[in-house]
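Below: one structure, written as structure tokens.
Every protein chain but one is kept in place in this view of the complex.
Chain lettering (A, B and C) follows the sequence in which the chains are written, and residue indices restart at 1 in each chain.
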Amino acid sequence: MSETTKQVETLHLTRKDFVPDNDVRWCPGCGDYSILANMQKTLPSLEVEKEKYVFVSGIGCSSRFPYYMDTYGFHGIHGRAPAIASGVKLANPDLSVWIITGDGDGLSIGGNHLIHVLRRNIDVNIMLFNNRIYGLTKGQYSPTSMLGKKTKSSPFGSIDRPFNPSAVAAGSNATFIARALDVDARGLQESIKRSQDHKGASFIEVYQNCIIFNDGEFADVENKSTRPDNALFVVHGEPMIFGKENNKGIVVDNHHPKVVELGDKWKVKDLLVHDETNMHITNLLLEMTFDPETPTPFGILRAVDQPTYDDLLHSQIDQVTELRGEGNLKDLFNSGDVWEVK
Amino acid sequence: MSETTKQVETLHLTRKDFVPDNDVRWCPGCGDYSILANMQKTLPSLEVEKEKYVFVSGIGCSSRFPYYMDTYGFHGIHGRAPAIASGVKLANPDLSVWIITGDGDGLSIGGNHLIHVLRRNIDVNIMLFNNRIYGLTKGQYSPTSMLGKKTKSSPFGSIDRPFNPSAVAAGSNATFIARALDVDARGLQESIKRSQDHKGASFIEVYQNCIIFNDGEFADVENKSTRPDNALFVVHGEPMIFGKENNKGIVVDNHHPKVVELGDKWKVKDLLVHDETNMHITNLLLEMTFDPETPTPFGILRAVDQPTYDDLLHSQIDQVTELRGEGNLKDLFNSGDVWEVK
Amino acid sequence: MTKKVTRVNEATIRFAGDSGDGMQLTGTRFTEATAILGNDLKAIPNYPSEIRAPTGTLAGVSAFQLMFGSSRVFTPGDLPDTLVAMNPAALKVHLKDLKKGGSILANANAFTDKNLKMAGWESNPLEDDTLAGYTVFSIEMSKLVGIALEESDLTKKEIERTKNMFALGVLFWMYNRPLEPTEAWLKKKFAKIPSVAEANIIAMRTGFNYGETTEIFTTSYSVEKAELPKGKYRNITGNEAVTYGLVAAAQKSGKELFLGSYPITPASEILHNMSNLRNFKVKTFQAEDEIAGIASAIGAAYAGDLAVTTTSGPGMALKTESIGLAVTTELPLVIVNVQRGGPSTGMPTKMEQADLFQAIMGRNGETPVPVLAAMDPADCFECAFEAARVAMKYMTPVILLSDGYLGQGSGPWKIPNPDDIPEIEISHPDTSAAGEEGFMPYQRDEKEARPWAIPGTPGLEHRIGGLEKENITGMVSQDPENHQIMSDLRARKVRNIAKEFDPLEVYGEKQGKLLVITWGSSHGSAHVAVDRSHKAGKSVSQLHLRWLNPLPSDLKSVTDNFDELLIPEVNMGQLALLLKAELIRPIHQLNKMKGEPLRASEIETKIDEILG
Partner (left out) sequence: MTKKVTRVNEATIRFAGDSGDGMQLTGTRFTEATAILGNDLKAIPNYPSEIRAPTGTLAGVSAFQLMFGSSRVFTPGDLPDTLVAMNPAALKVHLKDLKKGGSILANANAFTDKNLKMAGWESNPLEDDTLAGYTVFSIEMSKLVGIALEESDLTKKEIERTKNMFALGVLFWMYNRPLEPTEAWLKKKFAKIPSVAEANIIAMRTGFNYGETTEIFTTSYSVEKAELPKGKYRNITGNEAVTYGLVAAAQKSGKELFLGSYPITPASEILHNMSNLRNFKVKTFQAEDEIAGIASAIGAAYAGDLAVTTTSGPGMALKTESIGLAVTTELPLVIVNVQRGGPSTGMPTKMEQADLFQAIMGRNGETPVPVLAAMDPADCFECAFEAARVAMKYMTPVILLSDGYLGQGSGPWKIPNPDDIPEIEISHPDTSAAGEEGFMPYQRDEKEARPWAIPGTPGLEHRIGGLEKENITGMVSQDPENHQIMSDLRARKVRNIAKEFDPLEVYGEKQGKLLVITWGSSHGSAHVAVDRSHKAGKSVSQLHLRWLNPLPSDLKSVTDNFDELLIPEVNMGQLALLLKAELIRPIHQLNKMKGEPLRASEIETKIDEILG
């Protein structure tokens, strides 16, 4: 449990405490609304004082998020939220710092800061709203748009292979990776809670529908009727089962994930069991993302404990202070060869 | 086989053709010398005309490389070589474009461009000289320096968790990943050849000793006597065997790589067989990098065929031209509602 | 009943409504119909930075203004004669700009209690005396289209959406514009859903007939054709014109065009337009950020393409390090900055002229770059072509400044005959350029440009880069004397571009009391202001500068003929500072920081103030 969520006297915060006066200005029907609502609903249960939250974002529709949360917030510049947030957290480790970003903000211009904050394992929580499009600038393809996608800047179809954002996080040595769906309140709330509890950088990829420029991109999993057959919700320690009738599962075949039908041949015990701490299970799940033969995995894909940058920094400060004594200007100024003019 | 290496009339190039007049200015004993020599030795066998090579780099000791190759070269600015090189390749797909970068240039300031060029699968060849230090700026820790490393900017030990460069490449959906060692001429030459042959973005991580600021960082694999027990050279289709006596091998145990001793219990047939095209084999190898229990893998870790950005671009140009006819200024100017003033 | 038709010389109309009300489309259609009629015009959209701000709010209001006339029109007009207000918020936001005595066309059905409250009206302005002094046409547009389309298969919501076409129809009647072009356009646009095309056409006709028939309208206006130079015309936005200018330069130089760019308001349309031109061999590369946008363009320039990067202020900030690289490697590159309101993210959909300092001086080191600015949408074509020509001739990056007002605004463009556009001569050295000592990549021609030797050319293998280079040989050099030589050379090469400028042309008398100096899009309103002041008997002329760096060499002699100088600009005095230093004389300033162009009337007032 992170420092910031230490048991404080019960806070009695409610959803309303996080709703500011100003209007929300996303398009009607935008997937961002549901993410916002679930954030406002979940925070009161996290036992963090309201004034300790800081939401930092870049630029994009998604990055307007801080304006819609009645906490401290910083609407930064395009792509730089992870860097700004790192400064916030290192300045004051007591804060619960959230980074809100989009597939353009976080993976195009801001890709480098994202992979570095994950590598460093600074204790911040990152939500990347992946709508596979640049919303705010009115519909160009993004680094997560699928090949062939026709947009304003790719009228003949995109020729840019997409990232799998969660795989990028894994390649950056991230200690916490989750995937959620804008319309799935339970999954969102679970991801938000777990990411706050996680000590270190948490990465949540949220599939988000942009009703204006990329409507239906995630139809197969957004649609309630097709979701069960197309989405796999993984739970640590549980076998990977999915399907409308809970009749399908995942096994490993020549190091690749494969869908099997439960029945005579395949039993639940044959199925792959999710293990958040096992890198190769995470990798198998990641590989399923773009594979048309397998369902799209959601849930906590990875969670391991590793020292955080902020802890290491502050304990190094303590150690050196122990060793050398608290910094003293007089000694500092007078270090080296000193002489006197009388 | 890539376009640029199509059989041309025999070229009779020799190593000397690639050695320019000016002096090489790395520190005596720097690992960069061996990489340079092997590049100069290997190019003549690639059947590419000398004038078709372009070496693009950023800033760093490693990035001085283009000055030492008698070909076309562009010593860019810090971190931007992949972007410059992308422009070169897209402007002229006929060129064999090489990106030379360092762990700082390519993974610190230039991390974003690196992951994007790999994602897009532009047909360029990238060599990242990983000496786990900033050489040119005189010895600060880099994003690949190990935790605890004492350097000029981390006098009490680095608190920055390192990247595994090849894993970053894998997370970016790279189609070709190799790892080589500055002192291993065979491995270097093999990587250079294979990367030129690969259609798409190739990524070669080279472990390189910086004798001045990080000497001995890779001692366990650089040292001829300890190398066999600490390095695993993988070959596609071959079981993973290593050790001074060729008596050790790799098996998979609960989705993790594990070292076993060949003998009564474990036979060669039990060992993991390398498959360049299988993502999960690649991931297993990548996981071994920082694991003290396993050897460090070298060789072609991954190689798969996927459409390249440059091919897609040029075929889209052809298709649209077919469809619409060659662009004509008159028609373009007169598109939309036109009226005449008489 | 035949109604009175009043002939006017010019008219300014503003369409305002909710983001979802289709005001941009309505405005554009009116513009096209007007252009085809042969009026001169300028048009400009004005929309919120949200994609769809909440319906009915002040923040969600989207507007489009155009001015058209029977003589030359230089701006989209200061204050509108007619305001179309599709809801209370639109009226609230735009009423203050309406000319005294102007007309308001309002959709009465949208003036519900809820909407009025959201817009901050205490009572319904259509019903109280708020609008006294204006001519108000309060029309139940929603209801009327509902009735007109009763028979249609469309949903209620879809029908409601055609109300903008109704408004357009009324305006077409009011200003005697033809319906046919819009009908044709609608049929094409909704070719796949004819019922929608049909409904829109009906709504428009209903509006037109409503004007014709009902008694609330007594007068319509006619605006005669403008006396434009003979030729073919089309309406063009600045961003389109930049696209065309660059594509023309590519064809005229025999180069392929490479655009490395990253989307940003208000420059994105250049990227969109370019990406549609694959059959012109245009290679658009939507990079991961602005730095990769310019860096890829620099790579493409090295490899022999006509290389371009396009952006707006914040993106320009990110490109400055790379611009330095292009300067020192002496590679041709066109950098387009469609300026917007700053600082920082600022006001993305508003215009400003505040990136001039950045363009000329915003780099580390002594890093001279030629800078020019376009004065109106059509001029963007000329300037883009010129930028590309100069870049390739002198082997240098060139910065073209446009702004949101030009980029998204439009006006008629006299379509040039491509055959009349001069060729751009490019010569790439071939193998024979390698002398005894090898190839000299920093050898110079009479313009002091270095050779553009392209990878793939046998024998010319050479290395370039960001470290200081020895002149002639191009070897890395940290020699003090060489650095002086190279610094002087880079400065002189840019300064000498001024040698090929045409002599400056003063608009009005060549000598007098006051000279108004303009750059970029301030040209239009200053032109109108100078005209009016001149007509009022003032001794005032105008000098417009296309090139800001280098400054024209006759600048001093031209300005010396005037007692006073005035520079109106939409910033805090950037050109004024540069010219004070250049001319060593005081300069009057008119500065405005409101995210919108200077108005002719504001400049007129300032002229009066100076001339007393």
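Keep this in mind: contacts are C-beta pairs under 8 Å (C-beta built on N, C-alpha and C of every residue); 3 or more make two chains touch, one makes a residue touch a chain.
These numbers were taken from a predicted model, which means no experiment stands behind them.
> So which of the visible chains would the left-out chain be touching?
Computed over the complete complex, the missing chain touches A, B, C.
> Check the options B:Q140, B:N230, B:N247 or B:N278 and report the residue that touches the missing chain.
Considering the complete complex, B:Q140 is the one touching the chain left out.
> For the chain that's not shown, point to the residue among C:S138, C:N164, C:S275 or C:T328 touching it.
C:T328
> List the chain B residues touching the unshown chain?
23-28, 59, 61, 77-79, 108-109, 111, 134-138, 140-141, 143, 152-156, 160, 212
> Hey, which chain C residues sit against the chain that's not shown?
The missing chain touches chain C at positions 48-49, 59, 312-314, 316-318, 320-321, 324-325, 327-329, 339, 341-350, 352, 354-355, 357-358, 361-367, 465-468, 478, 480-481, 483-484, 487-488, 490-491, 571-572, 577-578, 580-581, 584-586, 592-596.
> Need a quick check: the contact residues on chain A for the chain that isn't drawn.
For chain A, the residues touching the absent chain are 21-22, 49-52, 54, 56, 59, 66-67, 70-77, 80, 82-92, 94-95, 112-113, 116, 313, 316-317, 319-321, 323-327, 329-330, 332-342.
Keep in mind that, in the parts below, only the chains that are shown with their structure count from here on.
> Where the centres are mean C-alpha positions, what is the separation of chain A from chain B, in Å?
A distance of 29 Å separates the two centres.
> Let me have the rounded angstrom distance from the C-alpha centre of chain A over to the C-alpha centre of chain C, please.
Centre-to-centre distance between chain A and chain C: 39 Å.
> Where does chain C touch two or more other chains at once, residue-wise?
Correct list: 278, 288-289.
> Which residues belonging to chain B are in contact with no fewer than two other chains?
112, 116, 313, 316, 319-320, in rising order.
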